[in-house]
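Left out: one protein chain. Kept in place: all the others.
Each chain carries a letter (A and B) given by its place in the written order, and its residues are counted from 1.
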Amino acid sequence: MTDVIVIGCGVIGAALAYRLSQYKLKVLVLEKQNDVAMGATRANSAIIHAGFDPEPGTLMAKLNVQGSNMARTLCEKLSVPYLNNGALVLGFDKEEELTLNKLYERGIKNGVEGLSLLDGEQTRAMEPHVSREVTLSLYAPTSAIVDPWEYALAFAEVAKTNGVDFRFEQEVTAIEKTAFGYTVITRKGRYDTRFVVNCAGVASDTVHDMVAPKSFTIRPVRGDYCVLDKNENSKAHCTLFQCPSKSGKGVLVTPTVHGNLLVGPNAVPCEDKFRVNTTADGIDFVKRMALRSVPDVDFRSTIRSYAGMRANHDRDDFIIEFAAPAFLDIAGIKSPGLSAAPAIALEALKLLEGVGLPMERNPSATDERKKLRFRNMTVEERQRAISENPLYGRVICRCETVTEAEILGAIHSPLTPHSIDGIKRRAGSGMGRCQGGFCSPKIVELLARELGISPLEVLKDGAGSYILDSETKDGEKANEL
Amino acid sequence: MKELICIVCPRGCHLQVDEDNGFAVTGNSCPRGAEYGRNEAVHPVRTLTSTVRIEGAPITRLPVRTASAIPKALLFDAMNEINRTSVHAPVKRGQAVIKDLLGTGVDVIATRDL
Partner (left out) sequence: MSYELIVIGAGPAGLAAALSARKQGLTRIAILERDKYLGGILNQCIHNGFGLHRFREELTGPEYAGRFIDELSGSGIDVFTDTMVLNVTRDKQVHCVSPQYGYRILEAQSVVLAMGCRERTRGAIGIPGDRPSGVFTAGTAQRYLNLEGYLCGKRVLILGSGDIGLIMARRMTLEGAKVLACVEVMPYSGGLSRNIAQCLNDFNIPLYLSHTVTEIRAQNGRISGVTVSKVDENRRPIPGTEMDFECDTLLLSVGLIPENELTRGMGIAIDPRTNGAVVYENMETDLPGVFACGNVAHVHDLVDYVSKESEKAGAAAAKYVLQGPNEGEAIDVINGDGVSYTLPQRIRVSALDGAAEIFFRVRRNYGKAQIEVLSGDESIAVYKRDRLAPGEMESIRLSRELLSKARGEIRVSIKEQ
């Protein structure tokens, strides 16, 4: 019997597991996919929003600002790449100037610090590549960028270190009410628990409906993105938003913590919530809109495009409420969910404590994680690292300068990845301009060797995504010399 | 008249082979092209390159090729032979790993020191 079962291990489930792991609780995380952060957390804008966008008085407004304020310290503690680069919302005409004034006032009401309005010249003085057409902008100095999957992974890894049980490829198929709480059922097992927290992302309505009458419906919205080579990184220093308008929230242009330039997303309502395909129209739209903000983005430097699914729904605000006794929904966590995640976790903790979850601190629990990244080291640090572990001297991913020591570190990290993309999320390999062309074969070899499996079993990503089909020369050795 | 692209060198000459006229070749830039055109019409041959298993080396496959061209029709039979072959390191470049492949008189040779 566990105290709490967390369903879903995106950034919300992971942040909650991290908080729960600070207490003397038996916690189990059930995740449908084979790794942490496989849904909305892996494919989004990677922004820690300042918090001027949500309506004052909503949970979104409160938790966005709180979460944003917590992010810097958390990222330092957890060795998560984070950069407080600030944001500009760009206005192109009188109507948008009005919107910016409204956003400014809304931001003040939400408690966002340091907001100011800049005219076109001031804007371009800060961001020389911004369009000449921009007449006014809202500057939000507290806005930041983050590595979203490292954020989720760090939470989950610390939770695992503190004794939280993580089970992957365990899609919840049914939940039964019991005398003590619930039995959560997957194809691989039945798990008894006193409390359940539903962090199932785009599937959170399905999970809710297993224990309570329908009270919301997820209406997923897909967004396409393009990632550009690091040589385009200088085109934006702040995150450059466009004004939210009738036609949507607008396309952003932003640097990433890895040093690339990211543009996107569009917003396309989707039927199939689990298919995150890119479309030619979507990518074209995103490029066109990005050029409005920064006319000289060179899309010939695109190294990757992807799409993400946001858990939009038929209610407005985040849904953080009990669906049934001892069954908490954390549902419909659309944007700014990544920014709000650590605050959402604290909010959930408070709600669970309120209904009787015993909260006794675990004195031996840690809330930190240390991770070394060769590419961020000084020459002296690199020399020291290699002298202590020669494998820091073997560069596996040449585009991102990721060493064998870091790849092995990722393989033997608390939540063992079984895929190239799992290594990529942990070590940053394969994210560069060659997109893993050179390092994938080496990582397949290392994964197979370290996990004691055949290279044929190594996956690219989720279940079923095998890389190699078969071994050649499988015949009998008739001609052995 | 048979139209062919010469594969003797990267130039890729467009050859015409006149089957009714003693396989006379035109469009070639060198005598080797004429020879290729005639052979291709009468008795096409190819050099086959592949790998064989190797034990005791840092990599698991040794690259090999036929020492000279073999009949094109035999390519897949030759692959069956090659696929059944395994060698032990050390192997020197040029060393035969299969002798007289399928009775063609052509050896399969290693193309790398391992």
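Rule of thumb we're sticking to: a contact is a pair of C-beta atoms (placed from the backbone, for glycine too) under 8 Å apart; a residue touches a chain by one contact, two chains touch by 3 or more.
Predicted, not measured: the structure shown is a model, and the values here were computed from it.
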| item | value |
| --- | --- |
| Contact with the hidden chain (one of A:L117, A:C434 or A:L451) | A:C434 |
| Absent chain, residues of chain B that touch it | 4-10, 12, 14, 46-51, 53, 58-61, 63, 65, 72, 75-76, 79, 93, 111-113 |
| Touching residues (missing chain, whole complex) on chain A | 226-227, 231, 275-280, 282-283, 302-306, 379, 382-383, 386-387, 390-395, 398-399, 401, 404, 433-435, 437-438, 440-441, 445, 455-456, 459-473 |
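Just so it is clear, only the chains that are shown with their structure count from here on.
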| item | value |
| --- | --- |
| Separation of mean Cα positions, chain B and chain A [Å, integer] | 53 |
| Chain B partner contacts - residues on chain A that touch it in the complex | 472-481 |
| Chain B - residues contacting chain A, complex | 51-53, 61, 80-88, 97-98 |
